[in-house]
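Just below is one structure, and these are the notes that go with it.
The complex is shown incomplete by one protein chain, all other protein chains being positioned as in the whole.
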Amino acid sequence: MPERAARLWRTLGAAFVLLVFVPPLLLLVAGSLTEPGLPPSPTPQLVPDPLSTTGYQRAVELGGLLRASLNSVLVAVLAVPLSVLVAALAGFALARLAPRTTTVVVAASLVALMVPATALLVPRFAIFRFLGLTDTLVPLIAPALLGTSPLYVLVYYLAFRAVPADLYDACLVADLSPLRTWWRVALPLVRPVTAGITALTFVLTWSNFLDPLIYVYDRDLFTLPLALRSLSLLDPTNFPVFLAGAVLATVPALVVFALAQRRFLRPDD
Amino acid sequence: GSGASGPDPVKLLVFGAPEELGAYRTLIEAYQDARPGERVQLIEASDRKDLLARLATSVAGGAPPDVFLMNYRFYGQFAAKGVVEPLDQRIAGSTLDPADYHPVAMDAFKWEGAQLCLPQNVSSLAVYYNRTLFTRYGVPEPKAGWTWNDLVGTATAMTRDARGLVIKGTEAEGAARLPAVHGLGVEPSIIRLAPLVWSNGGEIVDDPVKPTRLALDSPAAREALKNLIDLRQAYGVVPSDAEVEAEDDESRFLNGRLAMLMTSRRATTNFRTITGFEWDVAPMPVYRQPVGVLHSDAYCMTTGSKNKDAAWRFMEYAMSADGQRIIAATGRTVPSHIEVSRSPAFLDPDQPPRNSQVFLDAIPTVRALPTVSTWPEIEDLSYGILENAIHRGDRLDDVIRELDVKSRPMFARGEHG
Amino acid sequence: MSGLTLAGVSAAYRDATVLHEVDLAARPGELLVVLGPSGAGKSTVLRVVAGLEPATTGRVHIAGRDVTDLRPGLRNVSMVFQSYALFPHLSVAENIAFGLEVRDVPRRTARERARAAAETVGCAGLLGRRPGQLSGGERQRVALARALVREPDVFLLDEPLSNLDLTLRVEMRAELRALHDRLGATMVHVTHDQTEALVLADRIAVLRDGRVEQVGTPEQIWRTPASTFVARFVGSPAMNLLPADAAVCRTGDAPPLPEQPLEVGFRPEAVTLDAAEGTPATVDRVEVIGEDAYAYLTLAAGHRVVARVPAARRPARDESVRVGVRWADAHLFHADSGRRYVP
Amino acid sequence: MSGLTLAGVSAAYRDATVLHEVDLAARPGELLVVLGPSGAGKSTVLRVVAGLEPATTGRVHIAGRDVTDLRPGLRNVSMVFQSYALFPHLSVAENIAFGLEVRDVPRRTARERARAAAETVGCAGLLGRRPGQLSGGERQRVALARALVREPDVFLLDEPLSNLDLTLRVEMRAELRALHDRLGATMVHVTHDQTEALVLADRIAVLRDGRVEQVGTPEQIWRTPASTFVARFVGSPAMNLLPADAAVCRTGDAPPLPEQPLEVGFRPEAVTLDAAEGTPATVDRVEVIGEDAYAYLTLAAGHRVVARVPAARRPARDESVRVGVRWADAHLFHADSGRRYVP
Partner (left out) sequence: MLAPYLVGLVGLMLLPALVTLALAFTEYDLLRPPTWVGLDNLTALVDDPIFRVALLNSLVFAVVAVPLRVLVALGLALLLHRRAPGVGTARTATLLPTAVPEIAYGLLWLWLFNPLYGPINQLLRLGGEHGLTVLGRTPPPWLTDPTSARAGIILMSLFTMGETFVVLLAARRALPRDVYEMAALEDATGWDVFRRITLPLMAPVLALLAVRDAIASLHFTFVPAFVVTDGGPPPYATTYLSLFVYQTGFEYLRYGYAAAATLVMMLLTVAALLVQWRLIRRYRRFYQV
C-alpha cells in the first residue's frame, strides 16, 4: 500500500532526525558525567569510564550554581508570566485597534526587532541607574515589559487577528469590556500560541547573558548564564564541570519546552 | 541601598577564574574582620572583556565601581580619559610608603607623572618545566643564563612520540605520528615576544614614551620574531594550531604532555593541583642580556566613585603586607610589596615551584610595555597576525609590514601618559 | 414590547457603500424576514442594528430609543451570528450563560436560566459538551439558546438555518416559528432561502444590492411582486418572464394589454399544457421531483418557458405540446424599470 | 465506454468503519447519483473509488480493470472535490491544464485543451483569473472544467452544487445533465439534496450509515422506497408514517391489511382534507410556499400528519378538518425492520 510505504519513509526520516539532533545532547550529558581532571578521551564515550558526578558537585560549589539557579528561577517566575501577559495584551490591543494605530505600532515593533542588543546596553544602563535599579534583578525582568521580544507581540497580534471576528462581535453585543473579552475569550482561544511563546520566552529569559553581565554586580544576584560563563573559563580538563553546569542549566528549559511542545503541536491529523 | 545601616559598601571590580575570585573573597573577609564596620562588595567578571564592558558601561551610566583591578597594559585607556583617580595626595597622607614596593611596578602605573593605581603584583615571564619528563628522557633541565639556542635544543630533545622517541613536530602534519609530548608551549603574542626582542637589543615600539608604530623591522626584532616563528615552522616543537585548539598549553602541561611552558606566575595556582609529576620554573632564555617583561595588575580608584575614602582604606589594606600575603597565598601573584615578596608567603619552599626566586631575580631586568590608550586593540590585532605567522608560516616581511601598517592608525588614535 | 426602525440608514465598508438609505421597520412582536441574494447587504443590516457597524447616514431606533450612537452592549439586542460565533473553549452551558455572567448575574441564577433556555430550544442534553462535539444543527440551537437566555428588545438572527441539511432545516424552521409565537418577541431573521422566508415571516423585506426592493407579507411578495427581481427571486424554478406582446395563449379572463412596453411574468404553476388552442411548443427537458414535474419548453417564437405539471401526466422529451397561461395569475412589469405595472 | 463496480467494499477512518460491504455499479455512460444524509459515507465512496482511501475489504473495478491496489494517479478517474480543491496560486487556465501538464502534454496543447474545456462549462472568460477572484458558482465551473479536460474512465463529482444558492443551483444542475448527455460519460454524482438526485440521476443509490439502502431509478426511489428511511429522506416535508392500524380514513381502493405489525407511509400529496367521511383532525399550523401550502395536522388519535393543499384552499390554523388518505399512494413497511412490505 502506498500509504504504508510513505509512513515507513517518514519513520526513517524521523529516525534520521533523531540521529542528528539527539547525540550532541547525549554527548553533553555523557561529558558531564566524566571525571574532571582527566585528559580528554581520544574516542567519544557514550558511557564515560569512570562514571562520576564530581563534575556536578564541583559545578555547584565553584559556580555557585545553586544560588544562581534560584536567581534565574526568580527572574523567570516573575519575568515570563509578565512578559507573556504584556505580549498577549499588546497583541490583542493591536488586533482590535484602528488600523492606523496598529500600523504605526507594528512598524515600530519591526524597527525594534532590528536593534541589536549591544546598542541598548549603555542607554538602558543610564535609565536603570536613574531609576536606582542597577544591581537588582529588575533590569533582568524589565524586558518583560516589551514581551521580551517584539516578535512575540507580533505573533500574538497575528493569532488574535485570526480569531473569527464574529466572536469579538458576540462579546461586543454581550457588552463585554475589552479586558474581559481578552481574558474570557481571546486568550483561551490562542492557548497553543501562548504555550509556544511561553516556552520561547522562558528560554530567552533563562539564557539571557548580556543583560546580567552588564546590570548585575552582586555575586548573590548572578543568574545561571553568568555562573556558567565563569565555569567556562575553567581549564579544559575541568570541562566536565562546565558540561555539568550546562546540563543543569538546560534541564529546566527542556522541561518547559517539552511541556509546552505537547500543547502547541498537539492538534494532530 | 535602602535598609542598609552603614554607608554603601566599597565596590571592587575584578575578573578571574573561579579559584582566583575565591582569593579576593578571602581578602575582603580578612579586611572586614580586621576593620569592623567596613564593607566591600566584590563584583566578579569572568574575563577581561567582561570586566571592560562592565566598567565602561557603568562609568558611562554614571555608577562606576569604586575600585577596579586592571593590568597596566589596559589601564591606559582609562587613565587617558580621566576615569582613574590620582592617588599621590592620598599616598602622601597615609601609612603606605611607595618605597616598600618594587619601583618597576609602581612606575608602570604613573600617568603624566601622577601615581594613578597601586600595583598588586609584579610578575614576569618564566619557563615552567616538567622535571619528571626531563628526568625520564635524560635531558638537562634549563638553568639560569641559558640562551635561545639552548631553549630550541632542549625543546627539540623533549618533543617525543608515544614511544618516547624524539620526533619532529613538523613532519607530523597530517602524517602517521603525532608528538605525544611537545617541547615547548608559547603564545604568539606581543607580550611573549617583547622580552625576546628586548633581550636581543631590539624594540617593540619606536618610542616607549610616545609610541607611534611597532618597530619590529629592526634586525634584532626581526631575528627574535623569526626565531619564535621557527619554533613551529622549522622545528615543530610547539603544538600546531589545531592541537592548541584541541587542548590549550596550560592543560597540556597539566596533563604532562608539554615539557616546557613559557608563561607568567599566574599559572602557578593551577599547576599546584598537579600530583602526577614534579615541575619547576626556570628563567627566560637570553639573547644578549637578560630582560623580562612586566606583568602587573593594580588597584585603581575611579574618579566617579562616591565612596573614595572608604575605597582608599580598602586599597591601603589590600596593598599592606597583610593584604598582599593573602593574595600571595594563592600562588598566582608575585607580590609587589618587596618585603612580602621575599617572605615565605611567596617563597614557601613546601609549595612548588621550588625555584620561585626566579621571579624575584627577574624583577631588576623587567621592562614595561608602553601605555597607550589603544593598546588593547593593538594587542588583539597583533595576536591574530602573529598566530597566523606561527601556524600558517606567513612570510616574515609580510608579517612585519602588516603589523606595522595595520597598527599605525591605532597608535595615531592613541593617547599616551 | 418593542419595535425596531431604520430610517434612511446607509452603511459602508471602507469606501464601498453597501446599504443605501434603507428604511425598514419591525413592529413590536413581529417576525420580519430580510430576504435577498448573497451579498445583498442582509448581514450588514443586522450589524448596523446591533451597532457592530456604524451607520454613515440615518438613525436606528430600538423600542423607541434612538440607539444610533450607542455602543453594541447598550442596545439590548440578542444576535445569532451567521457563523453561530460559539466560543469553542466554553461548554454549551457556559456559552449560553455567557451573556448573563458578564452582566454579573449570580452564577447560580445564570446557570438556571441557561438550562431553561436550553430546554426551550431542545438542547438541554448537551449542556456539558463543547461546540466542537456538536453537529451543525445542535450548534444552531445552542446559538439560539444563547440569544434567548436574555430578554432583549430585539432578536437578530442571521441565516441561522443555512448550514443545515434539508430535513433538519424544515424541522428547525417550524420550531423557530413556534418559538416566536410563544415569546411574542420582535425578531429580524435574515435568509437567502425564499422557502424559509415564505414559511416563517410575518412580513418579508426583499433586499437587493443594499436597497429595499419590497416589503410585504409572504402572500403579498408571492402574489404581487413589486419588481421582476422579486418575482424571479421568489419561487423555484423562477417565474417565466416574456415580453408582454409575445405570442402566448392566455387562458381565463384576459383583459387587453395597455399600450406601453411591458413584460409579463407567470410562474410555472400558471402554465397549462393541455390548452385546446394553446401556443405550440416543444419539450426540451423534463425534471421530475416526486409528484411534480417541471417541463422546460421552447415556444414557437423561441421564448423559453417552464411549466409545472403533475408527474403522472408529464410530457415526454421532444414532445409537442400546446401551452396556455392562466392570465389571472400573470404579472405585468414595466419593461424598462422592471417595476410592477399598476393599471 | 466504461463502467464502475464496487464489490463488498468496506472502508474505515482510524478504527471507525464508515462503509460496510458496499456493492454498487455504474453502467457505462450512466449518471449514478449517490444520495444520503450528511455523514452517510458518500464522499468516502468516491474517495475509495479514486484511491484516496484504501478499501479494507472488497474490490473496485473501473472499466473492467481491478484497480483496488492501484495508486490514485493510475486509476484514470477525474474528480470534482466537495471543496473544489482548486490551486489557489494558479490561474484558472493553469488549474484546468494542471492534470495535462504533469502528464507532460506539451504546454501549447495543454492550454488549448484547457480553453476548450472552459468553453464547455462556460468559463472561458475567466482563464486569466485566480480562484480567489471567482464567485462560488464560477469556481464550481472551473473545478468541473478541470475534471473534463481529460478523458477519464469515470467522473466523480462530490456535491458539486452544494455551495450555490438556489437560483444558480437550478441552472447548473440543468447544465450538468446536458453535459452528461453530450459526453455520454460514466459519472458518479454525490449529493444530499434529494431534488438534485431526482432531477439528475439515471439511477440513485441511497446511502445510510455506510450501507446501501436502495438503488433504483428516481421513479423507483420515489414510488417504491425500499425502507422507511428512503421514504422519509426523499420528499419534503417527509412522508407521513403511522402504525398501519391507526385510525385513518382510506380513500380509493383499500384492500384489507395483512395481519402483522406494519407501518403505513404516505406523502403529504396523498392526504386530502375534504374527504366526506374522513378522520377528524385539527390544524396545528399552515406553511404557505407559493402556490402550495402544507397543513400540519393532529389526528383525533394523536398522530401527526402533514398534508399538501393548494395555497388558495388552505385551511386556517386550529380549524377542524376531515382527513383522508389516497390509499393507492400509500406504502407499507415492516414495523420492526422498516423494510418495505411486499405482499
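What to note about this one:
Chains: A, B, C and D, in written order; residue numbering restarts at 1 for each.
Keep this in mind: contacts are C-beta pairs under 8 Å (C-beta built on N, C-alpha and C of every residue); 3 or more make two chains touch, one makes a residue touch a chain.
The structure presented is a predicted model; accordingly, all values stated were derived computationally and were not measured.
In the full complex, the chain left out of view touches A, B, D.
Among A:142, A:174 or A:190, only A:142 touches the chain left out of the display.
Summary of contacts with the chain left out: across B:83, B:133 or B:167, the touching residue is B:83. If you put the missing chain back, the residues of chain D touching it would be 47, 50-52, 71-75, 77-79, 81-90, 98-99, 102-103, 130, 132. The chain not displayed touches chain A at residues 6-8, 10-11, 13-15, 17-18, 21-25, 27-28, 31, 40-44, 86-87, 89-90, 92-94, 97, 105, 108-124, 127, 142-147, 150-151, 153, 178-179, 182, 196, 199-200, 203, 206-207, 209, 224-225, 228-229, 232, 239, 242-243, 245-246, 249-250, 253-254, 256-258, 261, 264-265, 268-269.
Contacts to the hidden chain, counted on chain B, fall at residues 49, 52-53, 56-57, 59-60, 77-78, 81-83, 174-176, 178, 241-247, 374, 376-377, 380-381, 383-385, 387-388, 391, 406.
Note that only the chains that are shown with their structure count from here on.
The centroid of the Cα atoms in chain A and the matching centroid in chain C are 55 Å apart.
Not a single residue position of chain B touches two or more of the other chains.
Considering their complex, residues 37-38, 165-167, 170, 174, 177-178, 192-195, 198-199, 218-219, 222, 232-238, 267, 269, 285, 287-291, 296 of chain D touch chain C. Across the complex, chain C is touched by residues 164, 166-167, 169-170, 172-176, 180, 184-185, 188-189, 191 of chain A. Interface of chain C with chain A (complex): residues 47, 50-52, 71-74, 77-79, 81-85, 87-89, 98-99, 102-103.
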